[in-house]
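Only a single protein chain was left out; the remaining protein chains are all shown in position.
What follows is chain A.
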Amino acid sequence: MSEAQVKVHVDKVNKSYGENHVLRDISLDIAENEVVVMIGPSGSGKSTFLRMLNQLETPDNGTIIVDGYDISDKNTDINKVRENIGMVFQNFNLFNNYTVLENIMLAPVELKKLDKVAAEKKARELLETVGLSDKADMPVSSLSGGQKQRIAIARALAMTPDIMLFDEPTSALDPEMVGDVLDVMKNLAESGMTMIIVTHEMGFAKQVADRVVFFESGKIQESGTPDQVFDAPKNERLQEFLSKVTHA
């Protein structure tokens, strides 16, 4: 991978919560347009890692460079970097005090990326792409989980990010809602978005991932193409993990 293509560069990052050493010497490079899926048992450090990429968590040491900005450097304006990194949470975290449209428009208008008219136009287009045009003026509390998550994706996209982070975006959904959200994500992947996704949806991973990364005990134990990881796993713990999730 040449320097120009690298979107995310992580080098020897460590993180502890008290005695709990959550991330151990993690290094990982992610290229532009790449879709990386992170799998692993719960508590293995996937969320912590993901949240470090937009500094919702700070590493104890190591280097993290995103979009060319060294975010482990205190002098970096993290708000500027975050504008280009969208994040989608397991629990949606839509702003309860706004309507659907206002949720999507808030950041572009507040950060003066767009004026109100342009922001609304863009918001309506995004609602169209996630298939929820009719919900524009609804309060968010009236939506189902699947709808909320699609709105959350639209909200992140309104800032035209070039990286999207997903932390178990379908884990809090009823099974019949999962498909709609995954479809939106697939389309996004096809459009060339750089994506880092934590998920337990193995079928989805196989379909869209360029690379699958297996986390266990705060370490990347194995990584490779979906074929390598799912069909010919080398790491013993990965084998064990896969047998558990596929037989569950």
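What we mean here is this: a residue touches a chain if its C-beta (ideal position, glycine included) is under 8 Å from a C-beta of that chain, and two chains touch if they have at least 3 such contacts; residues count from 1.
Assume contacts and distances are computed from a predicted model.
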* Record-based protein name (UniProt) of the chain missing from this complex, from "Glutamine ABC transporter substrate-binding protein", "Septum site-determining protein MinD", "Protein-methionine-sulfoxide reductase catalytic subunit MsrP" or "Nitrite oxidoreductase, gamma subunit" -> "Glutamine ABC transporter substrate-binding protein"
* Structure fact -> The listed residue (A:N93, A:S142 or A:N187) that touches the chain absent from the view is A:N93
* Asked: Looking at A:R82, A:K135, A:R150 or A:R211, which makes contact with the chain not pictured?
  -> A:R82
* **Among A:I30, A:L101, A:A156 or A:V229, residue touching the chain not depicted** => A:A156
* Structure fact -> Touch with the missing chain holds, among A:M52, A:A107, A:I220 or A:L238, for A:A107
* Contacts of chain A with the missing chain: which residues? -> 54, 56, 79-83, 85-87, 89, 91, 93-97, 106-107, 110-111, 152, 155-156, 159
